[in-house]
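The following block contains the structure, expressed as structure tokens.
Selected chains only, in their assembly positions.
Per-chain residue numbering starts at 1, and chain names A, B and C are given in the order in which the chains are listed.
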């Protein structure tokens, strides 16, 4: 699997994503600068966590207007895989590659802690190595991860099995509607999620529950 | 010319900040406070003298960047 | 031209004597701009005039120290060509006035001190002291400071991995916000601030200059009164996004060989950065302020020289490398301007709008800055009291202590900090020391910040020794070798002989402990005049320690891991209750002497424990400090959710002092039962006092023979409950 990690000026999980991809694919991903207008030939694009352009105005708003995002959009429209983690998820909603929006956490505080997730959907390139209903523990670290969409959109996401991950009952860290932690687009080639799977690919750092996400992609895209 | 853009949450979108402010005001004894909503105000200077053009351009800015129309609405105010 | 009147001199915080000295050094009256420059450079904050004489006594050398005090941060060698760069700094006064921005810019400032030397910041710590919880301002200050630290550090993508939070009424009007930054560099690529050579371009990098925090440096050196709270001087606003760009751009420039010297603009901005660079390089500096990128219209030379706008750096480049550097900064969308040149005159010359606004010998600002030997009185150390109320129930006291403001879980705080970004945090907040892996290796850096101000009040010398000893212990307890410290000396008004006595006592105590433990001081910061209406803070010499772990796979944590482990107490328990949390929280008394520290014993116990961890024989260790043995055991039980059953076998000490005394040099270990005998034998052989005090059990309780038990669930409720409950009440600006 060939992959690229997009680097916005204030991305800060770009190295974490790079390290995880290298560890699991054995290959260095391409690091692509936000001002670039073309992507290298890759199977997977990762939009990493961080603060893209300082996350001033709204998280991900300015990033969605960057030149590299035009290329990412084109990649997604051609069916290429895109995963947005944390700030990457925010960028994907701002770019309208995913529906809804990510608002301030309900308690208005930044939150960094491991959360329990349930894997809701395994029919995707991102989740096939998990089992349906599996409980995993993955850290979150965000101030604006409160997923919002209108009722109709939420119903549709659920009806089309596009909710990939949910916060376990009682462990919703941000007030997200229907405990949604991660969603797929209609064509199921774009995933956005607030938790950080790339931070849990090493038992030393608190677990390996993020590994299967990358392994799913490797299996599908190699 | 100067412009002021208001970006506020659409009705029906939950506003955790507004709610927190409301609670805090009650806690401080401001019992008369009812619903509270918080939004953004963006003040811009524009090198443009034609009001219609300015308004069109501001609308474009709002749609493209200043507001996320999934959750937010905007109002534009021009001052000469 | 502005007339220099005695009032103006006084407003600049300069004494008559100092002003006379300025005139002598210049052979004339200073200009207004020169007066401003002198006032900030000779302020306590920049000149260390009250402490410099005493700071010289600190041990600063060791074979692994690459750079001691005197630069923006200290540097140690951690092997394999790697260097660790760190420093701690206070932002106390600004944080009291505007907690969010004060704390945020404190974080930004200390990060710049570290990356200006060529390091990528890899971990942040913060030591915070607030007034008593019931004080009307405390909640607002806690909320703002914590949010500010998170707001800046999280955006920078540097994990904030630990620190301390204390509450005490002595901080009601003077909170302390001390932030520490630890960075990594290559030992052969360290950048210093000496602007050597003449004819080299002086370049300005980063954000534009505005009228931010003018006179911040003198403010930080002035005592508060209630009026200054009203005056509300301009505070600086932080822009972490720009700082992140500045970090990346600086590291990119540092990968070339274009830089001769580089220095952040911190307190006293352009003034102190240019003066220090010229001073260290033995050169002169000529600045043309017309070239300075400006955010506001009509800024005067005075304002530009004294502005404390954030996210700015000053560098001296090799001639001809300007274009290359400019390209890097343009890529990162930062301001870049050549604003001056180095000269061989050893003078600082400031030009603006065709006029020479200042022209002064740089040594007048540095070497000639006043060094005061202020009179001091070493307070007589308080003596210990042995009395205590025998009727108190041990297990009730435990619940009280574990849920008290100073002992309750700080989860509410550190969950607001991204502590796992960079994917190297192998020990998170909540343990004895944080541990971050050196990226791409198995090495780890252990970091801890420590001080127990109530001990320092009772006995500044012994208390400061204790702060260093506790730092050494915390770092040893995770299995790392303590290598060096940075200090942050927070005190009241040094013009009072008693306060000066506290300062001198503390510096002497730090010196003695650091020498005995081979734990040199490689940098630090002083924050004096922390007084309101004549009331000083508790003396608070915070110690930030860093240690090296050879293999992060062999690391100890405080969490109990198995049932059936033997609980082993290392160190002697005499039951020292003076200045203990127990007396304060249970009996409402703040009295007695500080616990004595035997540095030889500290070192011996630390070495023994570290070896056990390094050999992979022990993975569960906690040091005994605040709250004594029973608090340590409860914390271990809480962290691992495993019960303990202990007794007081073989001691003549009563249960209360035994379990809540704060004797030093002690560790609790949970060791596999089959190892216990062997380790005991080794302890006996080494002549180390120890006791097997009990074992870990399946029941989820903390049980003390003949005293009763309390469930882990109940302890957890008390321990986790205090902070969120306290912070949920409404608070105002």
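Here is the rule we use: contacts are C-beta pairs under 8 Å (C-beta built on N, C-alpha and C of every residue); 3 or more make two chains touch, one makes a residue touch a chain.
As the structure is a prediction and not an experimental result, all values here were calculated from the model.
You only see one copy of each chain, but the structure file as a whole lists A x1, B x2, C x1.
Heads up, the rule we're going with is that only the chains that are shown with their structure count from here on.
Separating the centre of subunit B from that of subunit C, both taken as means of CA atoms, is a distance of 41 Å. Between the CA-based centres of subunit A and subunit C the separation comes to 36 Å, rounded to the whole angstrom. Per-chain CA centroids place subunit A at a distance of 29 Å from subunit B. Annotation for subunit C: no residues touch two or more other chains. With touch defined as above, subunit A holds no residue shared between interfaces to two or more other chains. Subunit B meets subunit C in the complex at residues 23-24, 26-28. Interface residues of subunit A, counted against subunit C in their complex, comprise 9-13, 15-16, 19-20, 49-51, 53-56, 109-113, 139, 141, 143, 196, 198-199, 202, 204-206.
Residues 12-14, 16-17, 20, 40, 64-66, 68, 70-71 of subunit B touch subunit A in their complex.
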